[in-house]
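Yeah, one chain of the complex is gone here, protein chain that is, but the others are all in their spots.
By written order: A, B and C. Residues from 1 in each chain.
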Amino acid sequence: MSMSESASTPATSGPASQEGFSPTQQERDELRRHGILLTSLEELYNWGRSNSVWPLNFGLACCAIEMIAASMARFDIARFGSEVFRPSPRQADLLIVSGTVTKKMAPQVIRLWNQMPEPKYCIAMGACAISGGPFKQGYNVLKGIDRYLPVDIYIPGCPPRPEALLHGLMQLQAQIRGQKLTGPDRPRHLRADTGCAYPVPEFGAHDLEPPANPEVWQAPSLPRSG
Amino acid sequence: MSLPGQLSVLFPLASGLGASSPLAAVLPASDSALERLPLTLRGLLTGWLPASWQWLANSLIAIVVLIVAFASLFALLTLAERKILGRVQNRPGPNRAPLPFLNLRTYGLAQPVADGVKMLTKEDIVPDGADRVLHFLAPIALLAFSILTLAVIPYGRLLVALDLDASVLFFFAAGAATELAVFMAGWASRNKYSLLAAMRALAQLISYELPLLLSVVPVVLMAGSLSTSVIVERQGEWWLGFLPRWYVFTPWGLAGFLVFFVASLAESNRSPFDLPEAESELIAGHLTEYSGFKYALFFMAEYFGMCALCGMAVTLFLGGWQAPLPFLSFIPSYLWFAGKLLALLGVFMWIRASFPRLRIDQLTRLAWKFLVPLALINLGTTAFWSLTADWAGLLQPLRWLIAAGLIAGPFLLLGRNLSKGLGPRTYRYAA
Amino acid sequence: MTSPAAPSSFPSGLPSSPGAHVRAVHDDFHGDLLEVSMGPHHPSTHGVFRMIVTLDGERIVRLKPVFGYLHRNHEKLGEQTTYLASMPYTDRLDYLNSMTNNWAYAIAVEKLAGQAVPERAEYVRVILAELTRLLNHTCLAGFLLQDTGCSGTPLMYAFREREKILDLFESLSGSRMMCNFQRFGGCRLDPTPEWLAAVRQLVDGYGRFLDEFEALISGNEIVMARTQGTGVLTPALAISAGVTGPMLRATGVDYDLRKVDGYGVYPRFEFRVPLGAHGDTYDRYMIRILEMRESIQILRQALRDLPAGPILDPKAKNRGFRPKPGEAYGRIEGPKGEIGFYLISDGSPNPFRYRVRPPSFVNLTILEDMCLGQTVADAVIILGSIDIVLGEVDR
Partner (left out) sequence: MESLEQIRERLLARFPDAALTVIANPGPAGQPSLLVGSPHAASIAAFLRDDPALRLDYCSNVTGVDWPDREVVETIKRTVPPPPPAAPADPSAPPVTPKVIEEKVKRHIPGYFEVVYHLYSMALKHGPVILRTRTADRTDPASLPSLTPIWRACEFQEREVYDLFGIRFTGHPDLRRILMWDEFKDYPMRKDYVEPDDYEWEPTPHGAVLDKARRHYPAPPESR
């Protein structure tokens, strides 16, 4: 504790430096500059999994080509340690929903997600995966994968440029690094109340049944009359 | 001057290096301190123990050192492989992962650590209806057999964990058992892709076991011993005082080395023979249903197997820990071994970055119709080489010519047969 | 199997429900067969395509393709929007070749409305279409080799060239992949001299890239062993099955719409049509390589002869566009084969019927015929050599 006080930054004067010391990232960086390492298992864990995000080798539509382009020499997703595109969901950490999810494909996407081991992350890449995009009015197009899956990062664009995917990946890494492993907002796989398997919709006579997973997604209500 | 006969029976090694050898003067009379460094360190650790306990303690230390050394080599190799692949493909490769807690970017050196942390903490999934016991045992068995093979390789003049009389036999016996583990993994996963991969793996590994073994027999024949240490010692002489007498620099040795190298590519499931985990065909093959640390164990075992086979290739054909030139002998032998090993591993990675994959029938055809006959012919050539050991003067080049012809002729014939009907084509254009 | 109309005479009684996953079948074949579902998530199905493969050991005894995992209702949406609003949707049909899709649609609408196109626009269209052909064939070669198990190296070099072409597209149209560049009666924008100089530079360097690619790959023994003699297609079957594009020409049938229809200004250029003799995977690969060399020739001539003038017909009307009632079928030689648009107008701003004739969907008809008796590993590269893009197959 005395060390943190010696690093005379304004941040350390807060109540955080009293009991139950949990320094913020800024405080940590400041301490690091003074040669003091503050660490915990939590930080090691988050550091490890944020720097080794292996995506599933899974492409849906147009965005998949840009996803491939992001792993190619010009953009080289390998710099972030993410070029290990695993073909089997068992070894993947990240599901990049790259393209239009049709109703015929949606159950398979959810099955793939269920087959991935925790901790796992989901990126909705492109307008179609976010909301159905230009094909939203189509009868066979799912209006956003977030109706069935918990999405961590949304990358807009039609299709997003490879740089956008890299940015999304970096945002995901930052999100992982910021996670607290205890407390009410701990990640999904450390909670007892949420299951890791999501219900797979059935093919109905006219539509998928159910059309959305109510635990993940609620239909927005019309915010104005009319 | 020469050692008493009794002693030379007791110490075959010593007699090989005996003062009767005209090259004894070139070799260092005694090992340098650097050469003895590993033993000195071990002595510091176990020297205080009673003599009867020392043997056990030394063995334990050897085991721990082997595992730790190769586990860290594995970590480095994964990074090296990604970097080499990146270099071949005109891109930087992993270079971000900052060192933990320091935010220091060191060319991605921390990448394997991050991967390791993540792998350790991943959820372990066993599919419904899978054979849980075998599913659990397969990676462990594979790793165990791979580590066993590492035990008999002489890493330096004084460094061999298990110096058996028949260590070559031991090596291939333990290595062959890995096939069982791969099949276990494929069968226990209850996945059709895994099963297909397991069948492929069996067909492939058994096919290549034969040329692998047959390519070693000439070495055993020439060295007159099944002990890896002796085989390395036998390669420690010099032609004309400066050309190393490694077996790879003889016609039969070169052919044997190439057969061994190709077969070991196949035995370690490396491209272009990575059919059991052919990504574009069988998802991830026998690894399809493995997640988390079990998958990491498989990965590790694959690299251990690769290291073991490369180490064996170095031992059998590339002179083991011997220095390539007499005046370089001051560098400790284990460094020479490490250098040769890393170079061979680099070739493995280079090949992986360059070649497409064979089909399973072409793969087995290559083994049975090309490598096995070639290895057998090589065996005959070695016999000729052995019989003509006393040819001297003008007969010496003749001996080389005959041996080279004995191998090159069948090589060309068999190779032509292998690629029958294939070739570049010419195309016509519409009028 | 819920479809009521499937007759029992068809050899396949396989369940087509995507819910029915892999299972072993025992029927009239000897021995035990293994039924494997490849896809819709599989590393080498080029998207969300599914093949239900029945295997005897590694040999394929039956292969049923399953489509529709990317059925995005393109035709329905096309009938719900105006003629011009469908143009960006055509970009997303075959998302590697937006420029040729645009052109095929523009040609169909121009036929429907009797719209003339200025000469400069025709030349620019040829330039863009041939650049697209280079792009598509380069990527195809890369993906095909990826399917044979190269660890990404040929694909990386193919994508290096793709990025160069995409840079050109981006600087011209503002978008890398979804260019939305053609209009009814010309093009959206006029290329600048700097852009044309950049194209010239790319075209001059492309031959060298092809030489390098070929030196490393076309003569590689493993590539030849894998591709020669696999997936043989006979000319008679190819014609009957409506196979078009490089796949048809690899069987030796001389049918190139650039020569047959002579649309645009293609009759003014000198180029040859390479023909294969064996109809196997290697021929399909080599025909594409040779076509790229011809494309370079066309590009050189088009860049040399590019006339001045308007890029868009001044009388063209793209907004509030209402063609007279009637119908038209317009087609061009896309990189994957004949891409056509069939339009029926009833005089309203929206097409009454909007139909895409997708080359890769029709080319898939003979997938099973080509794969029977081959191994799983062959099926993967045969599929790769057909050159499908699921956006176009399922629409």
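To be clear about the criterion, a contact is a pair of C-beta atoms (placed from the backbone, for glycine too) under 8 Å apart; a residue touches a chain by one contact, two chains touch by 3 or more.
Keep in mind it's a predicted model, so treat the numbers as computed, not measured.
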- Query: Taking the complete complex into account, which shown chains does the hidden chain touch?
  - Reply: A, C
- Among A:Arg49, A:Arg74, A:Lys143 or A:Arg161, which residue is in contact with the omitted chain in the full complex? A:Lys143
- Query: Of the residues listed, C:Phe49, C:Tyr282 or C:Phe361, which one is in contact with the missing chain?
  - Reply: C:Phe361
- Message: Out of C:Lys76, C:Arg293 or C:Lys317, which residue would touch the omitted chain in the full complex?
- Response: C:Lys76
- Listed in rising order, the chain C residues that touch the chain left out are 1-3, 5-7, 9-10, 12, 16-18, 67-68, 71, 73, 75-76, 111-114, 237, 239-244, 253, 255, 260, 323-329, 331, 338, 340, 342, 344-345, 353, 355, 357, 361-362, 364-366, 394
- Note on the structure: Residues on chain A facing the left-out chain by the touch rule are 103-104, 131, 136, 139-140, 143, 203-207, 211-212, 219-226
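Note that in this section only the chains that are shown with their structure count from here on.
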- Could you give the separation in Å between the centres of chain A and chain B, each centre being the mean of its C-alpha atoms? 41
- Using CA atom averages as chain centres, what separation in Å is found between chain A and chain C? 34
- For chain B, residues contacting two or more additional chains: 89-91, 279, 283
- Message: Residues of chain C that contact two or more other chains, please.
- Response: 42-43, 152, 156, 160
- Query: So in the complex, which bits of chain C are touching chain B?
  - Reply: 22, 34, 36, 42-44, 55, 57-58, 145-153, 156-157, 160, 218-226, 228-229, 254, 256, 259, 272-278, 282-283, 286-287, 290, 375-378, 380
- Message: So in the complex, the part of chain B that touches chain A is made up of which residues?
- Response: 82, 86, 89-98, 100-103, 108, 110-111, 113-119, 121-125, 279, 283-284, 287-292, 295
- Query: Along chain B, where are the residues that touch chain C in the complex?
  - Reply: 85, 88-91, 192-193, 195-196, 199-200, 271-272, 274-275, 278-283, 352-362, 419, 421-425, 427-431
